[in-house]
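A single protein chain has been removed from this complex, and every other one stays in its place.
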Amino acid sequence: MITMPTIIIEGLKADVETKRELVKKITEVVREVYKIHHVTVIIHENELENVGVDGELLSDAIAKRKG
Amino acid sequence: MITMPTIIIEGLKADVETKRELVKKITEVVREVYKIHHVTVIIHENELENVGVDGELLSDAIAKRKG
Amino acid sequence: MITMPTIIIEGLKADVETKRELVKKITEVVREVYKIHHVTVIIHENELENVGVDGELLSDAIAKRKG
Amino acid sequence: MITMPTIIIEGLKADVETKRELVKKITEVVREVYKIHHVTVIIHENELENVGVDGELLSDAIAKRKG
Amino acid sequence: MITMPTIIIEGLKADVETKRELVKKITEVVREVYKIHHVTVIIHENELENVGVDGELLSDAIAKRKG
Partner (left out) sequence: MITMPTIIIEGLKADVETKRELVKKITEVVREVYKIHHVTVIIHENELENVGVDGELLSDAIAKRKG
């Protein structure tokens, strides 16, 4: 039984309904394209202050935009 | 500009058409579910002898099945 | 001093005794096979609702089985 | 728009000021060396009991040293 | 001896001089910010056709721009 591929998603916090939908649809796409049935998806939910985009923490970028 | 999420795919070797389709469809799904426009997908193509499933290299498992 | 390899374990929640044993034994195996003394192990404990197997969240799969 | 590279930092817990400085400086270095403007940094803050160095959990190693 | 953190760089192909400089500077920054001496940096050099940005392979995006 081949259980590849494994998909790791480096994302932000999300509710369980979003994650359920994400896993369902990502799996459908991977099965369709790769023709492999067993797919593992791992979601890493990162805090806004643990992600930096273009040199700035997302938490800071969002605070500025709102400020 | 928020460029999250980043999707890392630990998969097997694939041709460029397969990867093109995979990136297109994974991005569509992630945009639809997360409502975020900028998505990065990184595909790690692993050799069959670098993946172990249930204690056996995939290269060995496939050789047995054919043997 | 060569500190490779680094082992990343994408696992589920576990108690400290389990993790202590896991790190000890994984390190022994890696030292024995690779003949390298310095080994780093990083355990990512993933929530059941952050892991999808075959299109379904583990939290949903387990709830069904119990239901 | 090229958003590579993505930098994943497997580190320990840190305060927001440390992470802000880390993201700023890592981004500067990556831009300078790679000549690419868009850089994503993801910080995984690992608990001491989820990191093993040379066969021992960091939490145990630190407790011993203090003991 | 604490060997954290480990830095994983998901980047593109680069020459050895670029990688030498990157490792040197990233290590300096991490030491300065985290006050930890032992730092491991792992560079994953990804092919242009294995990276997707906004739904398109980088190899395709670059071919278009030149075309």
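Think of it as A, B, C, D and E in the order they're written, each chain with its own count starting at 1.
Assume contacts are C-beta pairs under 8 Å (C-beta built on N, C-alpha and C of every residue); 3 or more make two chains touch, one makes a residue touch a chain.
For clarity, every value in this text was computed on a predicted model and none was experimentally measured.
For the chain excluded from display, the touched partners among the shown chains of the whole complex are A, B, C, E.
Of the residues in chain A, those that touch the hidden partner chain are 3-4, 6, 38, 40, 42. Interface residues of chain C with the unshown chain, by the touch rule above, are 1-12, 14, 18, 21-22, 25-26, 29-30, 32-34, 46, 51, 53-54, 58, 61. Mapped onto chain E, the footprint of the missing chain covers residues 6, 8, 16, 19-20, 22-24, 26-28, 37-45.
One rule holds in what follows: only the chains that are shown with their structure count from here on.
Following the contact convention of this document, D is the list of chains adjacent to both chain A and chain C. Residue numbering at the chain C/chain D interface overlaps only partly, since under half of the positions present are found in both copies. With centres defined by CA atoms alone, the chain at the far end from chain C is E.
Separating the centre of chain D from that of chain E, both taken as means of CA atoms, is a distance of 13 Å.
Spacing of chain B relative to chain C, judged by their CA centroids, is 20 angstrom.
Annotation for chain D: residues touching 2 or more other chains are 3-4, 6, 8, 10, 22, 26, 38, 40, 42, 44, 46, 51, 53-54.
If the chains shown are joined wherever they touch, the resulting network has some other arrangement, not a path, ring, star or complete graph. Taken pair by pair, the chains that touch are A-B, A-C, A-D, B-D, B-E, C-D, C-E, D-E.
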